[in-house]
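Every protein chain of the complex appears in place save one, which is left out.
Going by the order they are written in, the chains are A and B; count residues from 1 in each one.
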Amino acid sequence: MFELRIHGRGGQGVVTATEMMSVAAFAEGRHAQAFPSFGSERTGAPVVAFCRIADKEIRLREPIMEPDAIIIQDPTLLHQVDVFAGLKKNGYMLLNTNRSFEALGLGDFIAGRPAERLCTLPATEIGLKHIGRPIPNMPLIAGFAALSGLIRLESVVKAIGEKFSGKMAEGNIAAASEAYNLIKTRMAEVAHV
Amino acid sequence: MFKQIEGSKAVAEAVALCRPEVICAYPISPQTHIVEALGESVKSGALTPCEFINVESEFAAMSVAIGASATGARSYTATASQGLLFMVEAIYNASGLGLPIVMTVANRAIGAPINIWNDHSDSLSQRDSGWMQLFAETNQEALDLHIQAFKLAEELSLPVMVCMDGFILTHAYERVDMPSQQQVDAYLPPYEPRQVLDPREPVSIGAMVGPEAFMEVKYLAHAKQMQALERIPQLAAEFKQVFGRGTGGLTHTYHGEDAETIIIAMGSVLGTVKDTVDEMRDGGHKIGVLGITSYRPFPVAQVREALAHCKRFVVLEKSLAVGMGGILATDVRMAMSGRGSLRGFTVVAGLGGRAITRKSLHKLFREAEQETLQPLTFLDLDWNVVNKQLAREREVRRSGPAAENILRDIGTVASKIA
Partner (left out) sequence: MPFQQIKFYQTGTFTVGNRLLNPEDRSVQSHQDRSNAINSGHRACQGCGEALGARYALDTALEATNSQLIAANATGCLEVFTTPYPETSWQLPWIHSLFGNTAAVATGIAAALKVKGRREVRVIAQGGDGGTTDIGFGCLSGMFERNDDVLYICYDNEAYMNTGVQRSSATPPAARTATTMPVGPNPGNEFGQGKFVPAIAMAHEIPYVATATVADLRDLEAKVRRAMEFRGARYIHILVPCPLGWGTASHDTIRMARLAHETGLFPVFEAERGELVSALPMRMQLPVEEYLKPQKRFAHLFGAKPKLDVIARIQQRADRNIRKYGMLKEEVL
C-alpha cells in the first residue's frame, strides 16, 4: 500500500488533488482511498489531505502518519506545519516552489535522502499560465506521477476529464502535461548526474 | 458499475435509485454533500417525480417527512449531530406513528464543546427512539444499506437511520459498485403504506392514547423491532441474490472461530481493527472481530453466539455514557449476562474525531489479551491536560471555561498531522 499526504492551504485544491489521485489510480484498476483532514478550515488555513493506493481493498481508516510521499502545495507552510512528520526515509517529496531546496533552508532535510525522490516544481506558475489561476494542484499531481511512477499521466488526464469540462479541462490537462514533462526532464538530469 | 466516488455522492446516488418522492434538506456538516447531490438530481430532472424541500431546520425536515410519509410518499432526509438532536421530538413522533422514513445520519459528535468530527454520540443518543439503526463499515455498505433500509422500513412501517461515519466515510473517495436502476427496482417494490391520509378514505392519525392502551402500542413497536431481527438477515440474503454482495445483516464476524479475544465495534473503525487483527494473527494471536451492523434492533442472540467460545471481549466504541462508561458495551454485557467467566472490557475511543490508530490498537489489544486492561479505558486520553484542569479546579473557584483551558494547555494544533 502506498500512502501519500498532501499539505496546502484552503483554496489551493488540496482535497481535490487527493481525490483526483484516487480517481487516477482507480482508472488503472487499483484500489484507492482519498480523504481530507476534515477541518472546518477557511480559505488560507493549513489543510492536509490523504490518499492511499493499493492492489486490494483498503480497510485502514487512520490518518497517514508515516507517508511514502508528501506533496507540499505551499512552501510558506514549511515554517508553520510539521509537513515532513513521519515521512519515510526513502520517501518522495514534491514541493511547489520556484526556488531551490537550499534557498528554502531545506539543505539539512534533503541530505541523506535519495535525490531522485525529492523535487521542486513551479506549480503555481504553471497553473497561472494554463488555467489563469494560481491553483497548483493538477500540475503537482502530474508532477508526482512523473516523480514516483505510481500512476500514468494518461490516468491523471482521464481524471481531469471526468472532473472538469471545456476550457477548465483543457487548461488543467495542459498544465498537468507541462508539469509531468518538466519533472521527467529534471529526473533525467538527476539520473545523469 | 464500479465508481471512484465520494461516500456522500455514492449514498445520494443510491438514495436516488430508491425513487424517494419527498426529500427534506437542511445543511449540517458532514451530511450536507448528500442532500446537495440529491437536490441537483431533482432540479435537473434526473430524479422525478420527487419534491426536494429546503426547510428551515432539522425539526422541520423531520416534520415535513412525517407529513409526506403519512400521505403515502417515500420520504427521506439526512442529518448529523446537533441536527439530529434538534429534531428529536419529531424523531420519536415518526417512529411512534409508524412512518417508514429513511434518514442518513452522518455520525458526528455532540457539543458542547462544538465539534464537527466523527463519533457515534448522535445516533446512539436516539437509542430508544424506536428507530432502527444500521451502521455502515464502508461506503459500499452505506450505499447498500440505504437500499435495504427502505425495504425494511416500509415492510415494518418503522423508520430507519442509516449511520455512516461523518467525514471518515462521507468525505472519503473510494471504490463502490453502484447498482443499476433495474437492480434496485427488482429489489425494492413501490411503497404501499399501511395508513394514508386520503379524502377517499378519511382516517384520524395521532390521537391521544391513555394508560389503557399506551403500553400495548409501545409494545407493538418493540415487537416490530423483534420482527426486524428476523427480517434484516433475510433482506441481506435477498440483497445478495440481486446485487451479489453480502452487505447488511445483523452482525459480521471476522476470524471469530478460534478467537480467545474478540473486539466488538461499529462503523468504519472496523477496517482499522481488522487490519490490526490481521497483523496480530500473523504473530500468532488468537484474536477476532465482531462488527455490529444492526444496533437497533440489537442482535442479542447473534452476539451471544459470536462470543460463545471466546475468553474475553473488548467493546471498542465511539461513544460515552457519561457517568457510566459504554453505551454499546452496556448492550453487549447485557447480552452476555450469565456468562460469569467471560471478561468484558469497555474502551471509549475516537470521541470528537480523535484518530484511532493501529499503533494504539496493537497496544490496547495486547493489554486486553493479558487482561491488564481496566474495565473502562479511554483510548489515547491525554491525562496530563486532564489532570492539569482538575488541579486548576481544585485550586481556584473561578477556574474559567474548561474546554478553553484545555485548548490553551495543548496549544496550537495546526502544526500536528493527526
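Quick note on the criterion: a contact is a pair of C-beta atoms (placed from the backbone, for glycine too) under 8 Å apart; a residue touches a chain by one contact, two chains touch by 3 or more.
If you're wondering where the values come from, they're calculated on a predicted model, not measured in any experiment.
Here the chain not displayed is in touch, across the complete complex, with B.
Of the options B:Pro27, B:Pro189, B:Gly206 or B:Gly244, the residue whose C-beta touches the omitted chain is B:Gly206.
When you scan B:Leu17, B:Leu38, B:Ala70 or B:Ala335 for touch with the missing chain, the hit is B:Ala70. Listed here are the subunit B residues that touch the chain not shown: 21-22, 24, 49-51, 53-57, 59-60, 62-73, 75, 89-90, 93, 97, 197-199, 201-209.
Assume only the chains that are shown with their structure count from here on.
Subunit A and subunit B have Cα centroids separated by 34 Å.
Those residues of subunit A lying in contact with subunit B across their complex are 5, 18-19, 22-23, 25-27, 31-38, 40, 45-46, 48, 58-65, 80-82, 85-86.
Against subunit A, in their complex, subunit B makes its touches with residues 2, 4, 6, 29-30, 116-118, 138, 165, 167-168, 171-175, 268-272, 274-275, 353, 355-358, 414-418.
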